[in-house]
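In this view, the complex is presented without one of its protein chains, the others remaining in place.
The block that comes next holds subunit A.
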Amino acid sequence: MIHKLGRISIVMTLATLLLAFLVLLNLVLGSIHIPISEIKAILFTGDEANRIFENIILKTRLPQTIVALGAGMALGVSGLLMQTLFRNPLAGPSVLGISSGSSLGVAFVMLFTGNILGFTFTSLGGWGDFAVVFSSLIGAGLVLALILFISHKIGGTLSVLIIGVMIGYLSSSLVSLLKFYSPEEDVHNYVIWGLGSFSRLTSDRALMFCLITVIPSLLATFLSKPLNLLALGDRYAANLGLNIKRARFFIIAFAGFLTAIVTSFCGPIIFIGVAVPHLAKLLSKTSNHFYLILNAALLGAATALLCNLIARMPGMEQEMPINSVTAFIGAPVVIWVIWKRRKENRLE
């Protein structure tokens, strides 16, 4: 046990250090290099600093870093909850259909209104952003409510999974219908939204976003005992005194809330939620969800920051869309993990 706890604390310490390092890199690196001394002056000491640097840090890099940190943490934890609840290594935040619901909400505002009301969405400016976030939250919230209702009414965990996936297909089909009848400019905007971004929020809002993602992510540790039991299967969990329906309700509510928030403010970020839980399990080598959740939180934040860094690598004219980077990093991780698991399963 001591040996094992030793490993877990080493992994967590390293992950925390890595996270801090990546936060720093996200502030320093970019198309313009900003020295650490300047960053210190801008953020902490309040000394006289370069105006341009101050602008870049406070208006762009800091909010982007904070948002990436919160989003990564939320997606890592949400993905872990889903993988354990459904006992499926390919589950992730998107399996409940919540990000699809979010996308549908956004598509409705971006495409449908444009079609019917005869204006393109970009012309709305700030109000447009607000409408996008709002519609996304509504879409995600409706789907989450529906899933929670279903999970309460229907017994099996598998049915919830299947219904979640089907809701995903349904909303994709509605979205493609909306796309088909929409002007090209709106469709282009919608596609951009769908590629995800950590840079849609101002400093104040970024801080807010960070709070409502980081706090629930850490609170999810209160679900660690139910999750440990559910990993044994519903029946063993029930025999060990777990109220399955209630546990499932809370797990879905937590994971759903985190996914809904992230998708609404950043767009549907893919792969972080699937890959990070595997990394957490592989590195910490524990089955205790108390540590797995903390690990997934740290590694999720670190992964998102790494992706953000790659997306705006120095020397590039334009930022890459975040989803192309997450897929590029996430897919190999998932393949590697499945490969390793396949080998282990042969022993089981």
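The rule we apply is simple: a residue touches a chain if its C-beta (ideal position, glycine included) is under 8 Å from a C-beta of that chain, and two chains touch if they have at least 3 such contacts; residues count from 1.
The definition used in the following text is that contacts and distances are computed from a predicted model.
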Quiz item: From the names "histidine kinase", "ABC transporter ATP-binding protein", "Electron transfer flavoprotein subunit alpha" or "Glucose dehydrogenase", which one matches the UniProt record for the unseen chain?
Solution: "ABC transporter ATP-binding protein"
Quiz item: For the chain left off this view, which of A:43, A:58, A:212 or A:232 is in contact with it?
Solution: A:232
Quiz item: So which bits of subunit A touch the chain we can't see?
Solution: 1, 87, 221-222, 224-225, 228-229, 231-233, 235-236, 238-244, 281, 284-288, 290, 341, 344-345, 347-348
